[in-house]
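Submitted below is the structure of interest, expressed as structure tokens.
Removed from the display is one protein chain of the complex; every other protein chain stays in position.
For chain A:
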Amino acid sequence: MSFDIPEDRQYLESHEWAHETDGIVRVGISDFAQDELGDVVFVELPDEGDSVTQNEEFGVVESIKAVSDLYAPVSGEVVAVNEDLFNAPELVNEDPFGEGWMLEIDPDDDLEELLSAGEYEDQIA
């Protein structure tokens, strides 16, 4: 089975993606991750204004069969939360790189330590 791995963003080994636009980093989980989880039924996310720390948990995504922690790709302040996911968590399955995004972070650091699309593809191969 092949998975979508957009090259315009970077990845964590724990399957989150990060996409920087105008200095703000948007975060979600990969196509591979949503497929592994199955039907997502619940997403727990921080509030706007909260701080997150790189490689530390910022929330939880639950599918019918599993619970999985979410890890921050960068440290910084949460400037936006995708509240659509509270009523429609299935967006994570349907469009993990688009409508299923989770957070936007104003980062303290850059994204250098993250995996490229190619490196992530090797990891999940």
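One rule holds for everything that comes next: contacts are C-beta pairs under 8 Å (C-beta built on N, C-alpha and C of every residue); 3 or more make two chains touch, one makes a residue touch a chain; residues count from 1.
Simple rule for what comes next: contacts and distances are computed from a predicted model.
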| item | value |
| --- | --- |
| Absent chain [UniProt protein name; select from "Tryptophan synthase beta chain", "Probable aminomethyltransferase", "Peptidase" or "Glutaredoxin family protein"] | "Probable aminomethyltransferase" |
| Which residue of A:Val41, A:Ala80 or A:Ala117 touches the chain not shown here | A:Val41 |
| Chain not shown, touching residues in chain A | 1, 38-39, 41-42, 44, 60, 62-65, 67, 86, 93 |
